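Note that one protein chain is taken out, while the other chains of the complex remain in position.
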Amino acid sequence: MQSTWRRARAVRWAVPVAAFVVVGAAVGAGPVIAAVQGDPALPDRTAAQLLAEVAKTAQHQQPPAMSGTVVETASLGLPSLPLPSGTSSSPLSLLSGSHTLKVWYGGDGRLRLALPGQMSETDVISDGKGSAWLWESATNTVTRFTLPEGVKGDKGKEAEAAHTALPTATTPQDLADRLLKAADESTAVTVENGQHIAGRAAYQLVLTPKDSTSLVDRVTLALDGETYIPLRVQIFAKGAAEPAFEVGFTQVSFSAPAPENFAFTPPAGAKVKEQKPEAAKPGEPWSKDGAAGHAAPGAEAARAGARTHGSGWGTVAEVPFSLADLSKQQNGPRGGGDPAQMIESVLKSAKQVSGTWGSGKVITTKLVSVLLTDDGRLFAGAVTPEALVQAAGRK
Amino acid sequence: MTTITGEGAHEAAPPRVTHTEASPGDCSIVARGLTKRFRGGQVAVDDLHLSVPRGSVFGFLGPNGSGKTTTIRMLLGLISPTSGACEVLGRPMPGGLASALPKVGAVVEGPAFYPYLSGQANLLRYDAADPKADPRTARQRVGAALDRVGLGAAAGKRYRAYSLGMRQRLAIAGALLGPRELLVLDEPTNGLDPQGTREVRSLIKEIASDGTTVFVSSHLLAEVEQMCTDIGVMRTGRLVAQGTIAELRAGHEPRVRVETPHPAQAASVLNRLGLARVRTGEDDVEAELGGHAPEVVCAELVGDGVAVRGFTVVRPSLEELFVGLTGEGFDVDG
Partner (left out) sequence: MSTVETENSTSSAPTAADTPPEPGTGTATRGAAIGDASVAGGARSGAVARAAGAGHRDRSDASPGAARAVLRLVGSELGLTFRRPRNIAMLILLACVPVVIGVALKAFGSDEETPAIVTQVAGNGLMLTFLSLSMLVQLLLPLAVGVVAGDSIAGEANAGTLRYLLTAPAGRTRLLAVKAVNIGVFGLAACAVVAVSGLITGLVMFPVGPVTLLSGTTVPIMDGVLRVLIVTGYSAVGMAALGLVGLAVSTLTEVPIGAVAATVVTVVFSQVIGAIPQLGPVRPYLLTTWWSSFDGALRDPIATDVMGQGLLVFAAYALVFGAIAWGRFSGRDITS
């Protein structure tokens, strides 16, 4: 009887333990199962072969219609940003934490991006007929962009871009060779096979900087094995196992999304703004560059004084900059918090440095270092603080 | 279980401190080696062997803290024994809980009800918890149970407004919701006035006369003695005596005491009559009365010419017996 009770007790506690294991296994095994269910292994490709395939596809085919969920995760090592509440769908919030972006692409320039927030949503909708809307539910505003004729379709745009960049490249193979050759000086390029992203088999290009001052350990770019659509970008900082920045699909489908996604009628009661074609930069709100996001107001004011030092991964940008200017710029372009306040909180963690050039403050994150000199210059780059100090001394 | 008829069959039997082993079929409750050791090492019940015959009114006696309630909780499946086994209505616990308990009515450690519900609603609530109870007859059964404990008039009153005695009655009514084969009543007269105590006693007898086994725990000897056919005595977690009241009395037979100037002559008369354990004193003689009628003994003495100055029958009370068994006095002022 005694043993029966004991056994009964063991069985009873086995049930919650089993429940916990089942849940844990479901959480842990989900990606594994997805990977196992993914497409069979892809044929091996060298970097050159892969790039040639990508170029060929880009030249001859329109990107396929697709929809999916993109998750962006930034752990740049920034001090926590004092984001005002209610701006969780603001682009600035992308600088820290994890964010989800929904993408619908219907071909022919029809695109919708949605950045969901807490009881809010920011949408960019391009209907493929020359109009694009930016809808921000938090402020109940619609911005309407009229796109210039030339950039109606993505296909034309991309092809055009490729030709502008490398006007002499004639075949995809040629293009790939040239790209690799250009990269070779600063970067080691390898290809990994067997990646599974959002249930798709993918190739992964790994770019490893050769410059020792770079904070970047490697950058990976995963391409869908079938369509060569980029599925994921990861940036690894030196000495970190987890990517400092990652943006990639967690779910992707290559079937045509419903056409309603690309239609937009400003809702009744919303404020509607019109934007001139030249100002139409639909990609801007999703700018992923942390440093640019910070310095934007100041940098715009003094773009003339900007210059760069070094090249490749070790490039250091220099711009005139002063905190006083920034404080005057009260509200950010999207009303997403006070930049001066943000900078101030960031500066709290700054380290004082000095050299022959004077003194200043260095802010180091996992990927980017920023040096603010007391004489009003700002140096920034994906390099070690020492490299910035050197650049400042170079005058 | 042996039934003592009192005709001298067990005249020399010692007090029954044995574990009466009856076949489980004859017993409503059987416990074998039941032990409960609480976390912290305190042994509340220690190797308890218990048999409650079917149809008996079993008094479960013991001072407060002797393990009575813990035993009852184990019998009802509320707590699990550290070791040992028990059967209720022939079904092993805790496996047979679901089939046995619908036939068991219980009052455990005083009444407990929802204060914001009426007495009737409270009983309906407990009735709903019994999967074997028929909802169609629920109201009727609840009404009958309330009437039986004299709460018919207070059925619609909120439990909050009940007096202590009414609460105790409601608890007993809760034990009578269905037809029961076994009633387990833990201190059923707690909080009742003498009138209420009498009513509960006669209610228990009435229920017992229907053939229902009643298992009553109490720390009050008087209560148990007046209504029980069988008794078990607990002392610090152990069962120190168990048997019918007659069995327990058996070792404490009534004795005759004859005051006489001729003790030797009187002793020979008593011996001739067959009285046991004749003890001769200076001017008195004592012997166990056994099955003999005192008046016959007295007549024989006088007939034989013994000068009888006084003739008394000494009957030891159960209380003395229990004090001997438990090593401490009971609260007997109930």
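As written, the chain order gives the labels A and B, with residue 1 at the start of each chain.
We take it that a residue touches a chain if its C-beta (ideal position, glycine included) is under 8 Å from a C-beta of that chain, and two chains touch if they have at least 3 such contacts.
No experiment lies behind these values; they were computed from the predicted model shown.
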Displayed chains contacted by the hidden chain, counting the whole assembly: A, B
Chain not shown: contacting residue from A:S120, A:N193 or A:T227: A:S120
Residue of B:G55, B:P92 or B:G152 in touch with the missing chain, whole complex considered: B:G55
Which residue of A:S98, A:S131, A:T146 or A:T190 touches the chain not shown here: A:S98
Hidden partner chain, touching residue among A:Q173, A:T227, A:Q251 or A:T364: A:Q251
Contact footprint on chain B, counting only the chain that is left out: 3-6, 54-57, 73, 76-80, 97-98, 101-104, 106, 108-110, 112-117, 124-135, 137, 141, 174, 177-181, 201-202, 205-212, 226-227, 229, 244-246, 254, 293-295, 313, 315
Hidden partner interface residues of chain A, rising order: 8-9, 12-13, 15-16, 18-20, 22-23, 26-27, 69, 75, 80-81, 86, 96-98, 100, 102, 114, 116, 118-121, 123, 133, 135, 137-140, 142, 251, 258, 260-261, 264-270
